[in-house]
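Left out: one protein chain. Kept in place: all the others.
Going in written order, the chains are labelled A, B, C and D, and every chain counts its residues from 1.
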Amino acid sequence: MKTIKLYGGRNFKTPNPDPDTPIQEAPPPKKVILPLSDRPGIYCRALVQRGETVFLGEKIAEDPKNRMAPIHSPVSGKVTDVAPYRYAEGGNVLSIFIESDEQDRWETKPFPLEKFADADPLGLIRTIRRAGVKMIPYETLPEAEREGARITPIRNFVINGIGRGFSGSIARRLMLERGPDLTECVHLLKRIFQPEKVYLVVNEKHGDVIRVIEETGLAKEVHLIQLPVFYPLGHPHLLYKAIFGKEIPSPGGIAIDQGVAFANVDTLLHALEAVKLGKPHIERYVTVSGEGVSTPKNLKVRIGTPLQDLVEFCDGFKDKPGRIVIGNPFDGMAQFSLDRPVLKDTRWLWVQPLAQVVGDNYRACINCGDCVDVCPVGLMPNFLGKFCEFSRYEEAASQYQLWTCIECGLCAYVCPSRRPLVHFIKFGKWELTLREKENDGR
Amino acid sequence: MSVWKDFTDGLWKDIPPFRLVLGLCPTLAVTTAADNGLGMGLATTFVLVCSNALISILRKLIPKKVRIASYIVIIASFVVMVELFMQAYFYRLYIILGIFIPLIVVNCIILGRAEAFASKRPILNSIADGLGHGFGFTISLTIVGAFREILGAGTLFSKITLFGPHFMPFSFMVKPPGAFICLGLFLGIMNIISRGRV
Amino acid sequence: MMADENRFYVSFPPHVVSGKSVSGLMYDNLIALIPAAAAALYYFRAGALKVMVLAILSAVVCEAGMQKFLKRDIAVKDGHAVLTGLLLAFLLPPTMPWWMVIVGSGCAIIVGKMIYGEYGNNPFNPTLVGWVMLRLSWPGKVGDWVQPFGGMIPDPPLHVFKFDGIEAFFDYDFHLLDLFLGRQAGGMGTVCIAALLAGGIYLLVRRAITWHIPVGFLGSVFVFGGVLWLMDKEANLNPLVHMMAGGTVLGALFLATDPVTSPVTRWGKLAYGVVCGVLIMVIRAWGKYPDGVVFAILLANTCAPLLSKIKPRVYGKEKAVA
Amino acid sequence: MHEAWTFSDYLLLVIGAILVNNILLTRFLGNCPFLGVSRKMETATGMAMAVVFVMTMAGSITWIIQEYVLIPFDLEYMQTIFFILVIAALVQLVEMFLQKSFPALYQALGIFLPLITTNCAVLGVAVINIREGYNFLQTVVFSFASAVGYGFALILFTGIREQMEVSSIPDFMKGTAIGLLTAGLISLSFFGFAGIVE
Partner (left out) sequence: MRDIIKMIVVLTVISTVMGATLSLVESITREPIKFSKIKFVKGPAVVAVLPECENDPIQDYKEGVVLEEKAGQKIIKSIFPARKNGKCVAVAFEVTGQGFHGPLGIMIGVDLKTGKLTGMRVMTHTETPGLGARATEPAFYKQFSGLGIKDVVLSDQGGKVDAITGATITSQGVLGAVKAGLQLFSRSKDKIMGAVGAG
């Protein structure tokens, strides 16, 4: 066992029961929505037009500059529209709307690559990429290197089996159910990245997971790290510290510069499927939970499925719903509409009953220091909040390390004055970015 | 007409130290009683009027580079005259006001008016300006002094006893912290009056 | 809260809050003060009741009035003003004239807090501001001590020590148990150490306060007092007397721990407690005031923003950045 | 002549000047720069250092002027003029000297030096030295300690002010008004040191 010395961080009782149920496949959706952007300023170009017919797995959009992974159709059917759609994260994004013909017709048979043991690493990574899988080690590569000959050397590869550090049910279920596949995932990533060591981080309390890992032989392939888990230990910066006892230079530093890559269990499985089955990335594993939903479930769903379908498959809302959140209660994004689709980074739909929604009127900071105690990266969120509230962003950055914040939300969670600290912090970062751009423009 | 306006400006529009936040130290230090405030205000007024007048007369002769030095010499001379007169004829007040009499020389109201007004305007306007700001300052000091004296000692102008023998004064008011807090509240109240909102 | 056309609430994360709230803190504090209030009633009878009720009422009225004047939400039911009023009463003798109690409470709330806008902005502990304004104006009334029910003399032990000398102190033969139980003269809520400790333990258990300030505070009083005592036992008080007489315990558990006016970080809080304790002993040993708790905490309040600059080490921050 | 002062006499002089009779909080000198430069810790520390530097030098030099120029020539009544001119010239010289010889220090203190000429605290301490009848060593020590007390109060105040800058003070109190009130409360807390030095 390892002792973890972080700053704050707390083991919270999550307000919702953990659906420790086998992963179920949700019925294919009748219609899907697929946004053409996943970050501000980065766009795919649609390869289809309104009225066109598309097949399952057909590439329907790609970024000519290859900054964003291509998009494949998760259903077969007809493109009803290519138009802007409003997302809670960032306004209107051009999106492709497809109506399913419910036939799931493949364009061509997927092109599997059964044996990858001798394959070219660069070819493998291109294959994964072409399948539309976002993999952090790839995304963080400098642009020039992406298609170049060299891959930044990765000495240590860490498989995150704890999610963000809650009970981690998707990662947990996948490890329980797909043990043998995971062993193959490890072979794959060893072939691609040729790391000196592969680590697998699991929750020390999950004895059954550990047993499965040992039984399937996965344990022989990786260094198993059992940690006492708490939110937000899953953040690469914190995991890095927990495993290696060192810190990533911050702000600005990333794990890859230290020769360490992180990937979640589900991401690796998608990558494996892309290589072994030639399957494009058209599915996600999503947990639907929260006291507002009747039957919490772990699901395998098509990308682009509206949240409405997931809720219905989980037998609808239990009480009057108050908030639907993509992500976890601490740093997830509240959505204003159930039409909103599942995306490539959606792992959790959390539904909060109306009765549990607390007002968001806040008062002055009372200096209690709880937020300072809880911050996992040693910041003083009270000052960050105050300085950003009063438009003093530069001081927040220079005196209180605004950019080091990982936006975990714990500070706002504990604040007795209900101050929206993370919001202030994000707003500050946003304003500073704008100002920087303005200065660059001049 | 403009002379009249120059005079009245100092009485309300930029009455020191409330609107024109200058000369805080004497305001804090000497306003333990209304008569002290009055004396200090009049002494300052004398210097202000005289220096304004003289600087206005000499304004075309004084080269720009040495103007501050000249102003300081002129102001300091009038301050010394006030010192001498007060010692000769108002000795008690001179002792009470203490080092704040020589410090009139650095009172930024005076240098401020010299620089901002007298160095640019004719003598009559300058005198009016000096009188206005001086009286404004005097009135402010007297009011603050009266307020602190009434609450803090129960008297007015050191002689008139306002309350019965059982009165127990809120003597906090005449102590140093009382000066700061009173003046802070006065400034706040002036802000409310002038802006018409909290 | 933005109620949307599609009936879902959209707000910033996090979407859950811990149970802790400001008004909860205040009520915890009030509950923690019940034993001491009961002790005050027991030892000082009707006088104590009068002063406590008057202080609380006038504090609440002033707070509501100021909030109305400043056009802010009326938030008296959060209980800040009740707490400020009650703590002010705890520092006063039961003989305080009624109108002085009102003046003190008014100054505490208006000058000490509301003039800064709202609860949370004030740099100084309002209770102490109110008390000092009374103390500077009417020392005779604030120091008009009475003999507690079952006590020996109407003079607080530290007054005897400062004004009559150590011999007089020994002559009276104060027993530590008497001090602990509250059979000593003094501010009505400061005398009964047992009741205050009970309240303090409640606060610690409820996590309304952390241990840092009380430990730094009492620890430094004990160590400083102990060093003086060891140097000359004939001229100095036993450090236990320093801890149990005057406002030491009330200060350590309830006055210095006011979050608004104390530093933010844990190390800052510990340092702040030590500053309080050391200043108390400096004032008791060399100053004019026999107790010094109130002034020491006010002085520590002025240092609190600087102590808040003791920051935790930030993740990944390189050490010496040139 | 006074009897020789012991070390503890000097110690009491220092403690008294810093804590008990703080030049700013109880003598009300130097309020304008106090309220002016207390928004940011860096400027406050810069100003504090500049004041220590200039006040100590000004106190010493004005003492020498008094002793060897004004008294022998029977010009004591001209004290105010001489002192203010000496201080103004001194600040100018210091500025030029620093700029030439210690550019780094000049970078840090430079912008505060002109502010100090009109800081009544410097002239005030010079005058107090004479009025209290201090000898040269006492003058140096008292000037230095007063300046340290000024800097101390300035830094404490700036800590609070920095936090007030990011809190919702009512509009009518913003700026000087709340600054004065807060200075009053600091002054209130300094009463705790009463009696430490008689």
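What we mean here is this: a contact is a pair of C-beta atoms (placed from the backbone, for glycine too) under 8 Å apart; a residue touches a chain by one contact, two chains touch by 3 or more.
Just so you know, these numbers come straight off a predicted model, no measurement behind them.
J.: For the full complex, can you list every visible chain touched by the one that's not shown?
T.: Those shown chains that the absent chain touches are B, D.
J.: Could you tell which one of B:52, B:70, B:140 or B:191 touches the chain left off the display?
T.: Final answer for the missing-chain contact: B:70.
J.: With the full complex in mind, choose from B:8, B:87, B:158 or B:171 the residue touching the hidden chain.
T.: The one listed residue touching the chain not shown is B:87.
J.: In the complete complex, the non-displayed chain touches which residues of subunit D?
T.: 2-3, 77-78, 81, 198
J.: Which residues does subunit B use to touch the chain missing from this display?
T.: On the subunit B side, contact with the omitted chain comes from 58, 61-63, 65-66, 69-70, 73-74, 77, 80-81, 84-85, 87-89, 91-92, 95.
As a convention for this text, only the chains that are shown with their structure count from here on.
J.: Could you tell me which pair, A-D or B-C, is linked by more C-beta pairs in contact?
T.: Answer to which pair has more contacts is B-C.
J.: When the C-alpha atoms of subunit B and subunit C are each averaged to a single point, how far apart are the two points in Å?
T.: So the centre of subunit B lies 41 Å away from the centre of subunit C.
J.: Report, in whole Å, the distance between the mean C-alpha point of subunit A and the mean C-alpha point of subunit D.
T.: The mean C-alpha positions of subunit A and subunit D differ by 59 Å.
J.: Just how far, in Å, is the C-alpha centre of subunit D from the one of subunit C?
T.: 34
J.: Please list all residues of subunit A that touch 2 or more other chains.
T.: Answer for subunit A, listing residues that touch two or more other chains: 364-365, 383.
J.: Which parts of subunit B, given as residue numbers and ranges, touch two or more other chains?
T.: In subunit B, residues 177, 181, 185, 188, 198 touch at least two other chains, as defined above.
J.: In the complex of these two chains, what residues of subunit D are touching subunit B?
T.: Residues in contact with subunit B: 25-32, 35, 77-81, 83-85, 88, 117-120, 123-124, 127-128, 131, 170-173, 176-185, 187-188, 191.
J.: Tell me, which parts of subunit B touch subunit D in their complex?
T.: 21-22, 24-26, 28-29, 68-69, 72-73, 76-77, 79-80, 83-84, 99, 102-103, 105-108, 111, 176-181, 183-185, 187-189, 191-192, 195, 197-198
J.: Given the complex with subunit C, which residues does subunit A contribute to the contact?
T.: On the subunit A side, the touching residues are 7, 15, 88, 237, 241, 247-251, 253, 321-325, 327, 329-338, 350, 352, 356-361, 363-370, 372-373, 375-380, 382-383, 400-401, 404, 409-410, 412-418, 420, 422-423, 426.
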